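All protein chains of the complex are present and in place, except for one that has been dropped.
Naming follows writing order (A and B), and every chain is counted from residue 1.
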Amino acid sequence: MLINDGIITPEELKCALPPEERYKKGPVAIIECLQDIPCDPCVSACPVKAIQMKEGITDKPVLDFEKCTGCGLCVPKCPGLAIFIVQKNIAPGKAAVSISYELLPIPVKDQMVTLLDRAGKEVGEGKVIRVINPPAYDKTAVVTVEVPEEKVMDVRAVRVKSGGQS
Amino acid sequence: MSRKTEVFVIGGGPAGLSAAIVAAELGAETLLVDDSAKLGGQLIKQTHRFFGSSNRDAGIRGISIASKLCKDVENLKGRLTVLKNTAAVGFYSNNEVGILSQNAYERVAYQRAIVCTGATENSLAFENNDLPGVYGAGGVQTLMNVHGIRPGHKILMVGSGNIGLIVSYQLIQAGVEVVGLVEGLPTIGGYLVHASKIRRLGVPIYTSHTILQAIGETHVEGATLSRVDERFQPVPNTEFEIKCDCICLAVGLTPLIDLFQQAHCRMVHIGELGGLVPLHDSGMKTTNPDVYVAGDASGIEEATTAILGGRIAGARAYESLHGKSEKADQIVAEAKEELKTLRSGSTGERIRWGRERVLKEVGAC
Partner (left out) sequence: MSSLRIEAHPVLDFPTPKKVKFFFEGKEYEGYEGEPIAAALHAAGVKMLRRSPQKNRARGFFCAIGRCSSCIMEVDGEVNIMTCITPLKEGMQVKMQKGHGTIKP
């Protein structure tokens, strides 16, 4: 359970997931922010106003999956690094996950990195598709990595293979 | 030598800087002292993006908030004097405070004092907790994020509040291996997004566990952990050793209150606010009408609420000298509204409760 060990269970995650058909329309944000905390930068980060907090800033963010374009602008703005962009079926059996990354070294395009799940367990290797790290992101890079389709809901971190805990 | 000022602010953290900026902006002659070499208090160690409302600094890193406040201070030169490396060491009964810099002792005659001394770190009782290598979380942050030196290679974190979780993440960023995070309660205390952040980078989170001892002769070489029962008693035969070269304690803070006691402010013990705090009204005025409080010294919270408390104190202290001001009223109204929002919801419950008690007690006296 999230509150005991920091790991979101599949059951707990359900409320943050879009309906299965939504994935067919392209990339979509998944906001893994399941606690009422006073925080709202994601709301103003969204260019299409797809993120809402009904009861003010201590409410959980609610994403309108139909409005969301999967642009990823909310990802580096989240102080909790809790927003991920998921795109299924980018190639047969392959999906993509975009993840905030604030460690060194920053991976580069086409590099193979270790894929980690929510418990930090290695679940395989993946190729980096894209790294976005403009000055506006203020040192929170967004790394998009190719993952096996069946691991797309598990991979939530990457480790660059040369040394260090990162 | 002696100095004279209308508003005297003690402490250059988020609360003190904000109080001084507001008081000076409104027109009060203001003096601020801070005992360190760099203004910003704890903000200068905060590499993470802040929570809160994007109307006020959320999504911005703490270090950037510190620079912003310092720039505001710079722009108020002339009305706002800043003395760094200068500690306020004592209140005299005639509205004077003694200040000590490296080689000089002076007295400051003030009309209103705003005391923003912040807090001090708590320790935890366990065997060998005095070994070199057992550090406070603030100490670790100073060493790592101000001086650029890692506390060690492998660290054990004790405490799962926001400080424990955030400093664990900062340690990973600095290239330190966090071998585990220990929490006595069965649940994580801080924001769960922070917990998930370190968990997915491989940090084990041991809830319902405690540290029994630090291992080592002249410095930390490891720690013994154990499971605890629902009354926080170690469960026999669940002990295990973990290898590390330092242990970081993030087990809470206690308001720094000596100056308020010297200034004869009435104190009240409120556990939810971290211990003894000076009684104060919603305008941050203590029971000594010339002394105001803001920031962690008024109750342990975090930097954004400290900034807002400081703004209220600065505005009200100005008004008490120069009469009612529409602009001051507006600053206070805005800050109060923001504080209300930040403290709403389930994570703000303890703070709300503590703050309500302060107001109730102050109303009764």
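Operating definition for what follows: a contact is a pair of C-beta atoms (placed from the backbone, for glycine too) under 8 Å apart; a residue touches a chain by one contact, two chains touch by 3 or more.
Bear in mind the structure is a predicted one, so any value in this text is a computation, not a measurement.
Engineer: For the full complex, which residue in B:16, B:52, B:138 or B:222 touches the chain that was left out?
Structural biologist: Only one of B:16, B:52, B:138 or B:222 touches the chain omitted from view, namely B:138.
Engineer: Sort through B:149, B:235 or B:333 and give me the one touching the missing partner chain.
Structural biologist: B:149
Engineer: With respect to the chain omitted from the figure, which of A:49, A:139 or A:161 is a touching residue?
Structural biologist: Result: among the candidates, A:139 touches the missing chain.
Engineer: Of the residues in chain B, which ones touch the absent chain?
Structural biologist: 35-37, 47, 61, 63, 120-121, 130-136, 138-140, 142-145, 147-153, 173-175, 217-219
Engineer: What residues on chain A make contact with the chain left out of this view?
Structural biologist: Chain A touches the missing chain through residues 102-104, 106, 139.
Simple rule for what comes next: only the chains that are shown with their structure count from here on.
Engineer: How many Å are there between the centre of chain A and the centre of chain B, using C-alpha atoms for each centre?
Structural biologist: Distance between chain centres, rounded to whole Å: 31 Å.
Engineer: Contact residues on chain A for chain B in the complex?
Structural biologist: Within the complex, chain A touches chain B at residues 2-8, 32-41, 43-45, 56-59, 77-82, 102-104, 116-121, 138, 140, 156-157, 159, 164-166.
Engineer: Going by the contact rule at the top, pick out the chain B residues touching chain A in the complex.
Structural biologist: 48-54, 58-59, 61, 64, 172-173, 175-178, 186-188, 191-203, 205, 207, 341-348
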